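Apart from one protein chain that is not included, each protein chain of the complex appears where it belongs.
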Amino acid sequence: MQLQSTEAIQPRSSEAPNNWFDYPVRAQPHHTDYAGIVWHGTYIAWLEEARVECLRSLGIEFSDLVAIGCDLPVVDLSIRYHRSIKLGTEAIVRARMSAMEGVRLNWEYQIQSLDRQETYVTAQVSLVAVDREKGKIMRQLPPTMQDALKRLSGQFEG
Amino acid sequence: MQLQSTEAIQPRSSEAPNNWFDYPVRAQPHHTDYAGIVWHGTYIAWLEEARVECLRSLGIEFSDLVAIGCDLPVVDLSIRYHRSIKLGTEAIVRARMSAMEGVRLNWEYQIQSLDRQETYVTAQVSLVAVDREKGKIMRQLPPTMQDALKRLSGQFEG
Amino acid sequence: MQLQSTEAIQPRSSEAPNNWFDYPVRAQPHHTDYAGIVWHGTYIAWLEEARVECLRSLGIEFSDLVAIGCDLPVVDLSIRYHRSIKLGTEAIVRARMSAMEGVRLNWEYQIQSLDRQETYVTAQVSLVAVDREKGKIMRQLPPTMQDALKRLSGQFEG
Partner (left out) sequence: MQLQSTEAIQPRSSEAPNNWFDYPVRAQPHHTDYAGIVWHGTYIAWLEEARVECLRSLGIEFSDLVAIGCDLPVVDLSIRYHRSIKLGTEAIVRARMSAMEGVRLNWEYQIQSLDRQETYVTAQVSLVAVDREKGKIMRQLPPTMQDALKRLSGQFEG
């Protein structure tokens, strides 16, 4: 599901490999509101699904993280709605981790039409690793996670 | 907020006091779907909210139950949609515990217009008390809960 | 995505073809509640998604139906929760139209583990075709829909 980025939104460096993760969604009736378009809060769920599936593609099972006592709550989220998505439309949620600052992970997103000609939504989400038992921010990420994410971040730090 | 029950679903005994709990709701944009009416799954959240608030009115805090290791998962739910509710409409969710069979609690619901002239939805929900740690059905309800519910069920077992 | 039914839940007639439609889902964080399992209302969205995708597999685009003025509201829904689904678990929503009585469509569902050894949820949902403009039940289904569904229902009426 890692597709080539071929349009306007170029990687920041021409050297940088293409590290977007693509997650397909479709606007089902329960995603819509009275206006016949996707309700603006629905996108938050899609961003989360894309993030979880991207981590899974790196070998990080979110439920395993939770099981070992590490949670990754969202601490900051901003989202811009460029165009609405109608009932029945299929779209691609493109996600990538844009920065890793200690235990803070920054993600960015673009939700686009299948042909990449339309951008519906752009978003940024920041997460912080928290020790569930202590209820405190962790000093460092769990080792397995750190390794997997370093491989990922190596892609854009190169 | 305890009003007279005047329709089909009569109290089981004419002696029984009126034990419906009324919980007001309003159809907000996020509750609706493309058809401009409340999405059919939204009602499940409203039934839950009415149940939790009814228990609270009896002195049972749901979060306290969870904290002492007792969960009350829904095991059975049926719902009939008589009329749709439009964006902006206010309605009353009427809830009552209709039976208590050991650790199984049966609830019934009517969602009505404010003037009680329209019934939008009728529903039945069954819950079972579960020991969260063991993941097993409890042999009996926690004592504080049992006492509070007996007072409630006394109303209809009269 | 039409898989063979190999276990306990047999087609009603040994002559009947296998007409279950399989729709995969995964329990994402936003599907769960405080208990770490899928919230009981989440399943309503999954049933809807499976139904819409089953219709699509027959050539019926739900958004096209809506566009020609036909809506398919749920009029009756019952659901039994056999086992909970934990965060991160993948499951299969199996859906099929079990009866077509005029403009009323009855569906049945089983939500199962990937290996079919566990049944998490069983459900029945009834829909009725409604003329959106008039707000009334239609006398008959739109022709294209009728044809597609007859092919489907031929499978179990055979």
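Order of writing sets the labels: A, B and C. Residues in every chain begin at 1.
As a convention for this text, contacts are C-beta pairs under 8 Å (C-beta built on N, C-alpha and C of every residue); 3 or more make two chains touch, one makes a residue touch a chain.
Given the structure is predicted, the values throughout are model-derived calculations rather than measurements.
Only one of C:C54, C:V74, C:L87 or C:V121 touches the chain withheld from this view, namely C:L87. Of the candidate positions B:G59, B:G88 or B:G102, contact with the unshown chain belongs to B:G88.
In the full complex, subunit A touches the omitted chain through residues 34-35, 37, 40-41, 44-45, 48, 66, 71, 73-81, 84, 132.
Residues touching the missing chain, restricted to subunit B, are 28-30, 36, 44-45, 48-49, 52, 61-64, 66, 86-89 (touch as defined at the top). Although one chain is not drawn, its touching partners on subunit C can still be listed: residues 29-30, 32-37, 39, 41, 87.
Criterion: only the chains that are shown with their structure count from here on.
We define each chain's centre as the mean of its Cα atoms; on that basis subunit A and subunit C are separated by 29 Å. Centroid to centroid, with C-alpha atoms defining each point, subunit A and subunit B lie 37 Å apart.
Multi-chain contact residues of subunit C (touching two or more other chains): 44-45, 48, 66.
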